[in-house]
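One protein chain omitted, others in place.
Here is subunit A:
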Amino acid sequence: MSMAILIRLAMLALLAVFLVQPEVFAPFFALFTTRGAPPIYVQSDLLSLALNHMAIVVTAVLGATVIAVGLAVLVTRPNWSEFLPLSRALANIGQTFPPIAVLALAVPAMGFGNGPTLVALFLYGLLPIFENTMTGLSNLPPTVQEAARGMGMSDRQRLWQVELPLAMPVILGGVRLSTVIAISTATIGSTVAARTLGEVIIAGLLSNNIAFILQGGLVVGAIAVLVHDGFVALERRMSRRAGQG
């Protein structure tokens, strides 16, 4: 087993222990507290916060993936190419509109809770997935597509059996970007009462407790790094299998 895998396993183990038994780390986080403030955030169960945090991220990214990949597939079909500028503009707007502004606009419509955060993350995640899918689908080896046509695959069979599988590593790269961004951005959802790990950070900000801010940030960061590396490993495996690695 390589060093890189060992380090990630250790990180995963630390993360798991912290989420289940945060008190174990009290002596460490006590270093960052002043005037006898509590070193560990206990107002909510960290594990359930983390799970809810990830549930929001996964739901938002799944939605963004379906829509962004669907749009990219659509505009790479010959009869739909005129919709490319429109789709690209949509994805761009989703990316440029600040998530915090989305939250502010969504709360009056949807109320407090998970909803506004889901919408913000969904919009924010569209662009990387859309652009990567476009890149993946427009850079397929021409001889392979020619062969697929010559074999008598229908347009749909070509899409599912050849184009999407070959573009998959690049598409996954986009999903990875969106996921990692969503994991960190989800923290601001706690300002509108979404149950995410941002709650810990905000509690720290409100009570001027650096230990809270630190543990919230570290947990989110650790999850993001592990998820990122998981995606990279998957992408590599797929590319290598197809001889592109």
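Note that a contact is a pair of C-beta atoms (placed from the backbone, for glycine too) under 8 Å apart; a residue touches a chain by one contact, two chains touch by 3 or more; residues count from 1.
What we mean here is this: contacts and distances are computed from a predicted model.
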Inquiry  = As a check of understanding, state which of "Peptidase M16 C-terminal domain-containing protein", "EF-P 5-aminopentanol modification-associated protein YfmF", "ABC transporter ATP-binding protein" or "NADH-quinone oxidoreductase subunit D" is the UniProt name of the chain not shown.
reply    = "ABC transporter ATP-binding protein"
Query = Which of these touches the unseen chain: A:Gln21, A:Thr96, A:Asn139 or A:Gln157?
reply = A:Gln157
Message = Please identify which residue in A:Pro85, A:Pro98, A:Pro165 or A:Gly230 touches the non-displayed chain.
response = A:Pro165
Ask   = In terms of residues, what is the contact footprint of the unshown chain on subunit A?
value = 141, 143-144, 146-154, 157, 161-162, 165-166, 238, 241-244
